[in-house]
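Single-structure report; data block below.
Excerpt of the complex: some chains, original placement.
Order of writing sets the labels: A and B. Residues in every chain begin at 1.
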Amino acid sequence: MKMVSAIIKHFKLDEVRDALNKIGVQGMTAIEVKGFGRQKGHMEVYRGVEYEVKFLPKVKIEVAVPGNKLDDVIRAIQEKAKTGEIGDGKIFVYDLEDVVRIRTGERGEEAL
Amino acid sequence: MKSKLIIKLMLFLMALAVPAFAEEAAPAAGPSLGLTISNVWMMVATFLVFIMHLGFASLEAGLTRSKNTVNILFKNTLIPAIGLLTYAWLGFSLMYPGEFNGIFGFAGFGLPFPTVAGALDLAYNEGYTYWTDFLFQGMFAATAATIVSGAVAERIKLNSFLVFSAIFVGLVYPITGSWKWGGGWLDSMGFYDFAGSTLVHSVGGWGALIGAIMLGARKGKYVNGKIKPIPGHSMPLATIGVFLLWLGWFGFNGGSVLSADPALVSLTLVTTCIAAAAGIVGAMITTWIISKKPDLSMVLNGCLAGLVGITAGADQMGLGSSFWIGLIAGGLVVVSVMAIDRLKIDDPVGAISVHLVCGIWGTLAVGLFGAMAGLKQFGIQLLGAGAYGITTAVAATVIFSVVKATMGLRVSEEEEVEGLDLGEHGLEAYPDLALRPAAKSSAL
């Protein structure tokens, strides 16, 4: 099993979720994060002093998937989250050793 | 000068004049006590109308998203400033030109106040001084622009809005206002609008409607033909706003008596409160039936609906009439909000429903309930509401079109997504508080 963790723009979350649903992903977890990267932060002014807010709000989604679905999932996210502009985000893939469904105690792919 | 009232006031002022005459015998004659009392009352009414601007600011900020809050607060701080200044320079002289042709008159730039022997003429008006008059009317004027602000929130360019407001408050509101309160043609015809269901609220409401249509809906509001709610970011702020507006209405309606006449003012306060209470109950029942869950934002609108509804005839109604006017307004506003939404006109705070729809309702109600009820009066009320509607709608369309052509009306899509606070002001409303993704997408 793999854990796919993607940093995306907020307003893409709906589309990404729907696309993942369509290819059979039934669950995911979203986290509010701040991203720093090639995309410039925005300038703010407060009482005559300008400053750059370097970290930009992004949303991170974590989706655990069976190994055979990995490519579909990556493709779905990449397609739907893409705007073509700097700051679209990244997808990270980790190996997932085990999964447990708390409610039932099921383990492994069963638990997804 | 809200001239219908004048007959009633006569009696009161004549009585007050007695000690005034007595004083004239005194060595150095000062203001009469009657003037002094009424002036205190009118100043208090002015403060109450002033605080409505905070009410509007809070309500509008509360019912919109936090990414646009600074922008909304900014607009609502500027409106009373611009409103007062243009009204002092222009508006007051347009609205109360004295003798005029009934359609358009102008008493001159600045405040050409009446003087006697170098000091303010205190016989100018037995109910209050010229200064009090100006300030009370000036606070009224700015509310008309504030009403528009709510409907165009979260997408209008700041400077375009400010320009629109200045013209709307400086020209449209006072000129149309002169037709009735300035003693113009609608006043002569017998049109009645005690404190401004039409002159203030409908006028603002028409501006709101035109603005909302010309701007189009907020991004994400109507997607594939479906309505996606965009909840306001702070219900406490919205509630504070409505309570302050109710408070302000004591002055809005109570001050429109234009004197401290005890019976008339206190009756007006009672009808005002009964209508507000009934509006709350009416909206609660309606929303509970329709949505199964009682919607706070609707109940808040219901309170204002009742207040707007009673405003045209607050001095003409008994308790029963006030109750029904308010109750119906409360129901009406809920239905109207939902209908306007289904028409894909995006009004974030319900300004059109509260001020335009209930403003018309209140104006017509004068012909249906209370001391003036009657078919003829109803016809006149309809005519008045129509005349204001057409004029204001045309004027608002022209101003918005010119502004659109020259400066543009709407912020860029990117700025709208990012929020006007960063785009227009480079400042966040709550820099310390983490925002939910919800503030950015409707998904979470």
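Convention: a contact is a pair of C-beta atoms (placed from the backbone, for glycine too) under 8 Å apart; a residue touches a chain by one contact, two chains touch by 3 or more.
Please read all numbers here as calculations on a predicted model, not as lab measurements.
Engineer: Can you tell me the subunit counts for the whole thing, written with the labels shown?
Structural biologist: A x3, B x3
The criterion applied here is as follows: only the chains that are shown with their structure count from here on.
Engineer: Quick one: chain A and chain B, Cα centre-to-centre, how many Å?
Structural biologist: Distance between chain centres: 47 Å.
Engineer: So in the complex, which bits of chain B are touching chain A?
Structural biologist: Residues 417-418, 422, 426-428, 434-437, 440-444 of chain B touch chain A in their complex.
Engineer: Any idea which chain A residues touch chain B in the complex?
Structural biologist: Touch residues, chain A against chain B: 10-14, 17, 30, 32, 42-46, 50, 57, 59.
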